[in-house]
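All protein chains but one are shown at their positions in the complex.
Here is chain A:
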Amino acid sequence: MRVKFTVNGRPQEADDVWEGESLLYVLRERLGLPGSKNACEQGECGSCTVRLDGVPVCSCLVAAGQVEGRDVVTVEGLADHARRRAAAGARGTSLPDAQQARGGADSHTGEGTELSPVQQAFLDAGAVQCGFCTPGLLVAADELLESHPNPSDEDVREALSGNLCRCTGYEKIMDAVRLAAARQGEAV
């Protein structure tokens, strides 16, 4: 079957999709967006978390056909998403549809890449080790800070309890979310 949907603000279509494929498989293997991760493919680890019409979901549990005509944001689109959100917040209007191309980034190292506040905070706080849980945590943490700009520690833990991390012991992840929230507060 053919599936048409919007990913990170761009219309996409995938052909010859087998009905049993998940959204995660289509993103990773058909659209060249492997940022969403395949740690369990059982809906337990959260590493494949994406926004589906704004709602965080495990993309491994979403059948590809279910996303027809819908809007998906992945970790690859997080910086753009945050920038559009900030612009909309500043103007007090709906999200602008203008897409700014990323300029000047080194494709090998990522240096010069524009990052969302939560991405930058994960780097600065040392919340990234192997990094396999990171994309899902970033999408979940970004959604949390979008809906709850000043979460308590227990709110953060509850919101991120569907995202497993095996490297960090979560302390630096807590630091990162606190840092992103604080920076977001300063920016307003």
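To be clear about the criterion, a contact is a pair of C-beta atoms (placed from the backbone, for glycine too) under 8 Å apart; a residue touches a chain by one contact, two chains touch by 3 or more; residues count from 1.
Following the convention adopted for this analysis, contacts and distances are computed from a predicted model.
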Considering only the chain that is not displayed, what protein name does its UniProt record carry among "EboA domain-containing protein", "Ribose transport system permease protein", "NADH-quinone oxidoreductase subunit H" or "Xanthine dehydrogenase subunit D"?
"Xanthine dehydrogenase subunit D"
Hidden-chain contact residue, picked from the options A:L52, A:V75, A:L145 or A:A181
A:V75
If the hidden chain were put back, which of A:G54, A:G89 or A:G126 would touch it?
A:G126
Using the definition of touch stated at the top, determine which of A:S59, A:N163 or A:Q184 touches the missing chain.
A:N163
Name every residue on chain A in touch with the hidden partner chain.
14-16, 18-21, 28-42, 44-45, 47, 74-76, 78-79, 106-111, 113, 115, 119-120, 122-124, 126, 128-135, 138, 154, 156-158, 160-174
